[in-house]
Each structure stands twice: as C-alpha cells, then as structure tokens.
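Here the complex is missing a single protein chain, while all its other protein chains stay put.
Chain nomenclature is as follows: A and B, assigned in order of appearance, with residue numbering initiated at 1 for each chain independently.
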Amino acid sequence: MRDIAVVGFAQTPCVRETDGTTNGVEMLVPIFHEVLGGLGLTKSDIGFWCSGSSDYLAGRAFSFVSAVDAIGAFPPIMESHVEMDAAWALYEAWVKLLCGEVDTALVYGFGKSSAGQLRRVMAMQLDPYVVTPLWPDSLGLAGIQARMGIEAGLWDERQMASVAARSRAAAVSNPLAQLSGSVEVSDLLATPYVVDPLRRHDCAPITDGAATIVLAAGDRARELCERPAWITGFEHRVDSPSFGARDLLGCASAVAAGKAAGAGGVEVAELHAPFTHQEIMLRQALGLGDDVVVNPSGGVLAGNPMFAAGLARIGEAARRVHDGSASKVLGHATSGPLLQQNLVCVMEGRE
Amino acid sequence: MRPAAVVGTGQTHHAAKRLDVSMAGLCREAIDRAMADAGVDWPDIDAVVLGKAPDLFEGVMMPELFLADALGAVGKPLLRVHTAGSVGGSTGNVAASLVQSGVHDRVLAVAFEKQSESNAMWALSVPTPFTMPVHAGAGGYFAPHVRAYIRRAAAPEHVGAMVAAKDRRNGALNPYAHLKQPDITVESVRASTMLWDPIRYDETCPSSDGACAVVISAEPTSGRAAWIRATAMRTEPTTFAGRDQVNPQAGRDAARALWKQAGITDPLSEVDAAEIYVPFSWFEPMWLENLGFTDIGQGWKLTEAGETEIGGRLPVNPSGGVLSSNPIGASGLLRFAEAAMQVMGTAGEHQVDGARVALGHAYGGGSQFFAMWVVGQEKP
C-alpha cells in the first residue's frame, strides 16, 4: 500500500454562535486559504475533495451542496460527501489516495449547532419507531451511561470533573478553544446537575466551527511537509443501535478499531469524547496508559463543532507530529448516540 | 489499483408505498437478494457502505446508525455517503474503491429511499430563508433547462415522449419496476397532462420506495462477475455565472475521465448498454451528448432513430430506468447494478443480447454531481 500522511490542518475558532449561514461557506473560506496557503498550494493542486456534514444540524436539505461554493469548484473537481463526521470523509479520502488515482486530498467538515436545539436534534439519530417518538435528549442518554459507569465502579463524579478541569487547563494553550482556564475540581463539583449525574462541565459546549485537513501520498507528502504525519493505521467500527443489546460501558467498536489500527505505543491521543465519562471509557477501550497525553488541545470539552470535531481531533494529533513533539499519535472520532460508532487514526513521524 | 468486480446484485420490488415493510425490511429485501446472487454470507462481508439522499425524506438523522443490525454492519466498518441524487452511484464507487485500494476484499453497497415516509416535494421545497418560493420540487427546477436544451438543439417536441414511452415499455419487462406500462405510446405520453411545461406527466419519474444492493469483490464468488473497468466522480457548483446547465462541464469531464480509464475511444461503438439517470425524459438526449455518445445537439437524433431501444445501437435504460422506478437515493445504484446485470447476463427479459460492456450513470443536485462506472466481462 502507498504511504499517506496528514500534511496540513486548519480549523476555525470554536465559538458559541457564528453569524454565517448553516451551509458553512463563511467558516470554510478562511480555513481553506489558511491550509492551502500554508502548504503553498492552490485549489487546482488538490486531486480529491471530501466533506462531512449533516442536514439535520443545518435544518435544511442539501446543506453540503452550497458548501461547495467555498471551494470555487470550477473547473469541476473530483468530490464526495459523507453524512457523518468529517473524520469519515478523511477515511474515504485516504482510501481514494490508496487507489493511486490522485496524490492529494482536502477534507473538511462544518457544523453550525447554534441554528437548532442540539439536544433535541440529536434525538433524530435514534430508532425512529420506538425511541425517537419519546424525544430522548443527548444529555439524558449520556447521563444514563455515566451513572451506569459510576455504579459499576468504573469512574466517579470527581474523576469526571478532573477530566473537565484538565481539558480546560490544556485549552489555555489553544487559542481557538471555546472554554479554557484554570478551574478547581472542588468548585466544579459544587455546581448543580444539569441532568443528574451530569453537571455543565461534564458536557461538551455547543459550538459553531469547521476544520480541514490535507492528505498527500508518498513523495508529494515529503515535498509539502517537513515532518508528515504518516497514517499507519486507520480503522472504524460500529456497534448495535439497541441500547439494551449492546454493552454501553464496553464500547466494543472502539476496542476493535483501536486494536486493528495499532493504538499501542502512542504518546499523544486526541479523543472525541463529548462527555467527561466518555473520555475515561475511551482511554480504557483504546488501552491508553497513564503515560499517554490525552487531549492536549482541550478536546471537544473545550469546543465541539459537530461534524468537524472528529476530523479536528485527527488534525490536532497530527500537529504533534508536524511540530516534532511526538512521534506516534492517535486521533479518534465518534458518531451516533453513546459512542455507537468509533474511528481511530494512528499516525507516526519518521526521521 | 487492483481489479474489483460486482459479483451479486439485488433490488426490491419498487412501489409508491411499500407499506408491508419497515426501512430495515426494505433494505434487507435488496441485500438478501444481492448476497444470494453472489453466494456470500455475512462473515464474507468486510464492510458496508450505505447511500441515501437527504435525511429529511425519512425523517431520520443518519439512518445507517439505527439500521446497523439490519445492514449486518455491527463490528464492521460502516460508511454513509450522501451526494444528492447521484448518491447511489457514489455509493457504488466508494464501495469499489474500498476493494480496489486493497483495504477490503468484499464490500456490501446498499442504497435506499422510502419516500412514502414523507413527501419528497415537501423535503425539497423546505423554504430556505430570504429566497423566493417559486420552485416546484425537482420538476420545477429542471424544466427551464429542458426548455433551453430543446431550443439549443432545435429538437422536435416528440423526442421527449419517445423516451418516456420506450422506458415505460422497458419497465414492463422488469419484474422489479414500479411502473409497468406495456401499452404506452408516444401519442398517449403527448396526451398526458403538462405539469411543468415543457415536461408532461408521463415524462416524469414516479416517487418510489425501494432499495438496491451490490456485492463488490476482489475475486469472483459465484460464476459471474462484472469487472469494474472505470469509475468517475465530478462536482461543480449548483449555479455560477456562465454555467452551462444543459451540458454541464462536470458531466463532460467525468465522462472523459471514465472513457479514458476504461480504454474506450468510441463510446457509441464500444458500449453495449447504458443505464443513464433520466428522471425527466429529455435528459436522455441531453446526457447522450454530455457523455460523448454523440456530438452536441445530436443526442435527440439517436433517440428519434430508435437506436436507444433494446435491439438498437445503444440500448439506454433497458431496465426502464428512473422513469419506471425512482427510489431517489437508490436510483443511482440501480443504474450501476443494472449495468452489471447486463454484463453478467442476469437481466432476464430486459437483457441486451451479447452485452459485454455497460455504463452505469447517476447525477444529482442541480445537475452538478456526477458519478459513473463502466463494467465489463473482461477482467482489467
């Protein structure tokens, strides 16, 4: 197989609300310029384009169609779209590069969660016959999972708050973060429940944002980037949608994806964990020891642009290879309720 | 890039309302047929790709998630593609790339639409703010461009009716088709109600519930294989200053890349059957030109001469095409699967004799997304 690497990454600031349209154009134009400019490329140098977004998040059909305006897609481009987090668009682009037809790909994701009521919108992902009609909200579902873990002795509220505190502290060095700062665990624990047993800090914020990654193959990657983040394992799996049938604390799909991608020995992991307890779960599922630096960007608890956040995790992880601060890293993305679907991308720097 | 082949195809009986099944049941009807056709079982499938048009049609956000059990995807990679009306074609191409890249050996591609869960016209016409609500669904969007084609090509008015009559008669040969109208005539089409002038009722696609599935494999799993000789996808913006909406460059570019990759220099002579996405009759001559089967302005002459009938020089939509069945998200994969069936010799009553090379074509959005493949009997 060809060697393929992440060579470029850019993302918008994570903010509570942008004034742009839900098709993402205003968010995408500047980050396309940033990522292509940084690599000395123009749009005509890109062989394949792939994006991830959601019509239900945008509140309109075909929201990804107008997003193509941000590219300036004429002459026509080779392009595809997944109705998933853009981390899966990156996967599709990686496969396209493996086929050998093109040498470069630009992947992007965008989400303007502020347009709708995210807790209710996400109920549309559930079984439409016997679950969605009850309108279970995303926080209510996560609260069940968190309590099951607490009662099983897998974590407690203090550990959950510690995850939040560490995330915000790490985000201080991330100028694009939405939430950052120094907070005391005891202060966090003194706040009221939003959805018992979850407090505000246990839940990722509502964020508008977008992210983009450029992939390149072989020598092209070496030309474009001093230290490419070579993809050595890229895997994703899905679990049963039935909350009753699947082990909600085991996260089998993350375990399988991590094992197949070769997660062992990573130094840095960016995990897409929208709730504090899910970061603890994912650490366990991916076999990440205490020596692994988790979410040095702050993770999605510091800013969670839906449908771009998973891609941004891979970009943040790749950045540690680009800047030489790590040699083996992991980016993770999730999709679906309660970590139903999980993707792991392992990347390495080479001397 | 290693070779990959379609080794099994399956589709549902398409109908306006498949009220006897759930969404899962609809998908499985196609999947079970495709897997039986390929002679494979669930452990043989490495990954699943699901294609579907907007989530608003069924009112489920990312329905592949709740369908994971029915898709046999639990514990496996599951991708969801959405490229508007071309999505069925993109689904085939993405599934092919998973095998061609060497990532997987056998992949299941599935596409469906259950339009009876809502009303497609509604989902397409959800007013976007600050715009003028004069659209009338897809027909209202495409009719002005059809008018522009007729003017530019100086095409006689009956050509559209000829396409409709041919496709509906072909549909009558296809046991899975939604509309079966063996007795339809050019005159009866021309006598049908004018909906979006210049498009008549009988020249428009139906709204269908349906699904399609194909198994794509690196090695044959049964006696038959339709080898994928080329795939192509191209996109351009919906509208821009100076855009040619009748003969979009994205379609021309995709076709050029496709023929080149397949080693085809004269498509009209070298392609034995074509399944082309024709939701409104006039798109047959428009796409014949766009695909390079004829010169600009000449597509309608091929149709008028009867050369696109089964038995003609280039049979187009022997299955009855989108004009006979239109489960939107699945329509593109149906074109791709029907092309493979022609090459595998499994098309039954609508089989084109001796078909060795066939085209599957899909487009979507405002004629801006194109996905195509060429399949053949010979391993590349």
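Following the convention adopted for this analysis, a residue touches a chain if its C-beta (ideal position, glycine included) is under 8 Å from a C-beta of that chain, and two chains touch if they have at least 3 such contacts.
To be clear about the criterion, contacts and distances are computed from a predicted model.
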{"item": "Listed names \"histidine kinase\", \"succinate dehydrogenase\", \"NitT/TauT family transport system permease protein\" or \"DNA-binding protein\", matching UniProt entry of the absent chain", "value": "\"DNA-binding protein\""}
{"item": "Chains in view that touch the one left out, judged over the entire complex", "value": "A, B"}
{"item": "Among A:6, A:131 or A:280, the residue in touch with the chain that has been omitted", "value": "A:131"}
{"item": "Among A:117, A:173 or A:191, the residue in touch with the chain that has been omitted", "value": "A:117"}
{"item": "Selected from A:8, A:143 or A:274 as touching the chain missing from the view", "value": "A:143"}
{"item": "Option touching the unshown chain, where B:74, B:111, B:211 or B:274 are the choices", "value": "B:74"}
{"item": "Positions on chain B contacted by the hidden chain, ascending", "value": "17-25, 28, 42, 58-59, 69-72, 74, 116-119, 121-122, 125-137, 139-140, 143-148, 151-152, 193-199, 237-246"}
{"item": "Absent-chain interface as seen on chain A, which is shown", "value": "19-23, 25-26, 29, 32, 43, 56, 59-60, 68-74, 114-117, 119-121, 124, 127-137, 139-148, 151, 193-198, 240, 242-246, 248"}
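The rule is simple: only the chains that are shown with their structure count from here on.
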{"item": "Separation of chain A from chain B, taking each centre as the mean of its C-alpha atoms, in whole Å", "value": "33"}
{"item": "Sites on chain A touched by chain B in the complex", "value": "1, 49, 54-56, 60-62, 64-66, 68-69, 73-84, 88, 91-92, 95-96, 98-101, 121-122, 124-129, 132, 235-242, 245, 252-253, 256, 335-337, 340-341"}
{"item": "Chain A-touching residues of chain B, taken from the complex the two chains share", "value": "1, 22-23, 52, 54-56, 58-63, 65-69, 73-84, 90, 94, 97-98, 100-103, 123-124, 126, 128, 233-238, 240, 243, 248-250, 253-254, 365, 368-369"}
